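Below, a portion of the complex is reproduced, with chain positions unchanged.
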Amino acid sequence: MLDVELALARALEHTGLAPAGAAEELAALADANALDLATLGRGGEAAATPVPALLRALRERLGDGAAAEYLHRGATSQDILDTASMLVAKRALGPLLEDLGEAAGLCAGLAERHRHRLQPGRTLLQQAAPVTVGLKAAGWLSGLEDVRTWLAEIRERELAVQLGGAVGTLAALGDRGLAVLADMAGQLGLVEPPLPWHTIRVRPARLACALGVALGMMAKVARDVILLAQTEVAELSEGGAAEHGRSSTLPHKRNPSGAVAVVACAQRAPGLVATMLSSMPQEHERGAGGWQAEWETQLQLLRLAGSAADSLTAVLRGLHLDTDRLSANLELSAGLLMSESVAAALAESLGRARAWELVGQATQTAAREGRPLREALLELDEVLAAIDTEKLDDALAPERYLGVADELIERVLPTRRGRASAS
Amino acid sequence: MLDVELALARALEHTGLAPAGAAEELAALADANALDLATLGRGGEAAATPVPALLRALRERLGDGAAAEYLHRGATSQDILDTASMLVAKRALGPLLEDLGEAAGLCAGLAERHRHRLQPGRTLLQQAAPVTVGLKAAGWLSGLEDVRTWLAEIRERELAVQLGGAVGTLAALGDRGLAVLADMAGQLGLVEPPLPWHTIRVRPARLACALGVALGMMAKVARDVILLAQTEVAELSEGGAAEHGRSSTLPHKRNPSGAVAVVACAQRAPGLVATMLSSMPQEHERGAGGWQAEWETQLQLLRLAGSAADSLTAVLRGLHLDTDRLSANLELSAGLLMSESVAAALAESLGRARAWELVGQATQTAAREGRPLREALLELDEVLAAIDTEKLDDALAPERYLGVADELIERVLPTRRGRASAS
């Protein structure tokens, strides 16, 4: 808020509305550390905004000079708070975008290094058919890149100065209101809006949405990590320092703490985004409750997204793949994972319906008796008649049933050049 | 959390699981002010709970004695955090219930003092038919009493100790787990649950719901106040100290800041309650994200409800009624407010359909020409034939069209005795 009052003071000087020197007088005395936050808090309670109390505190420090005379001229409380909140967003999005970029880069690395590494694909948490670690990582990459791009656009185009004065006409600045607005935007590196957005809350709502979607996407990656790190799956584990993931009671535990932290942050986002949306219909020229509800909510979204991105990056950086478990898990169902592949192969001669029926029968025998699917299939005369064992073994080979997984990875991997600039 | 570890230590002593004196040793050294919160925070990040870092910090202070040896014995991190969070809730509900009781009492006072004071009743923000200030206040009272009672029940029956050890079996306490649990509950004034509720989250969910409904109800009252305080309505205004409701730019403004604060708090509740509900399906014996998302969310709900209750009480305490404006607003529609009353009177002889038609016609004439409804009615021969002017004037008198408003008020006013105990 001090940065905003100062930018306003400088803009008043630049446009001839305040005498030279007033802004520097303010700059010299406007020290956040010198303010008593409890007093501002109590003032905020009385006025439904902390700005009047801030101005009182500043005026006390400024005494009688030009700075006091021109402080806050032309602005209303909401101008200061909204612009300050946009500045905070701009600053918070910096490290968040870097972390998201790094996380995406780490996924790209995984996708490249493991593009041919087989993994059971799972639908409704049941092994379904083979995928590759690379394809899974490519999915993560594409989602993270999407949300990163969106947040970067918002940082560039959506974060705007607020300046309208009491009711949005800039009346207290005479005919120089637009010049002051433009000057402030330039100083603060924020967008100059076409008109004040005191009660047109598309900007904060859209920022909240992008943060919410980004958190949802980060949680997708984290939830996969948690599921893959289960004792019974164990294809992945989080690395990290000695104390990472430790329990207060269990000596052997290595919890996926980083991924859990990401999920915990994301878990809180939908409710906060809903608050930002339900606060949009603000009354006339200033909201009576909705606007005030945005303040902490937006801050929390920024903090949660920032924390999650930091944790996610650490998780991805330290991720350890257990290739033995990957192989073992592929074998776990003794071929059931390949049922679609086999059915498709049989369908060539038997037709879809009969092929699916036979394979269904064989998978049930195999599951019931705990035997490999191959064995159960070879007991069926109709199968033997329809396909030779070589072709059957081809159909049972996971590495031959990956479709266009590799091309799909290629489609989302950044080009060498793109990658270089992203990291 | 220190209080919980201490209660556990005492319970271990009481049940013979720790030597006499261990708890007092802990009590002497477990000083919240001596802990470095930043260290705990970083530890919390690494372990997805702050408890291991807290234990490390305590053990450093405790050295090698019995207190260190028995600290946290039998408990898991979640036992400490959940119990601590229930303790915080218990403490926070104290002043909240007092404030709600005072707010309800103030509404009861309004209902009594103004039980015959006429006010335009408004539906969809249009004047509809007369009510009394007392009836409106009685509605507020009934809602506030409902949520107060609910929260009081929750405080009594729902806030429970958590103690289950690593997976909820209390295995590390041998056969004395239930004795330790009961002892802790007694010490802390919390409920002894039938079994650990590590991932059975009905308790925190229900607390959140009650806080959410209470906030919604408080906002109902506050929104009515804001609407009644509008410049164009002005039936009510907030009192308060000199700086209350002041604007940073407008010398004349007296904003309904207290009511706005209530609405702003309540605005944030639905999203937070949703977070608590969506966090309920926690995995197996400990949630991987859902539980962690509850911590700050529950705190915020408590803080928001507490703040809102404090503001609402202040608003109701200082409420100023402008009886002249009440009368003027009743006259504003020049009788249109009484259209149902007149139609009902006419229906006695003309039947419902024709009566409504005639009155509809008269209200349109009156509205179009800006004349009193009475004049427009008297111009209709069919009306003159159906009703004499005395009866018409009766039907146009708001004070004669209040139905059972008075009995309704009586039904919710606390008895003298009830009131005494409530306040």
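A and B are the chain letters, set down in written order, and residue numbers restart from 1 in every chain.
We adopt the following convention: contacts are C-beta pairs under 8 Å (C-beta built on N, C-alpha and C of every residue); 3 or more make two chains touch, one makes a residue touch a chain.
Treat the numbers as computed from the prediction; the structure is a model and nothing was measured.
Asker: Of the full homomeric complex, 2 copies appear; what's the total?
Answerer: 4
Keep in mind that, in the parts below, only the chains that are shown with their structure count from here on.
Asker: Applying the document's contact rule, which stretches of chain B touch chain A when the two form their complex?
Answerer: Chain B reaches chain A through residues 43, 45-49, 51-52, 55, 72, 75-77, 165-166, 172, 219, 222-223, 226, 240-241, 243-250, 255-257, 259-268, 270-275, 278-279, 288-293, 296-297, 311.
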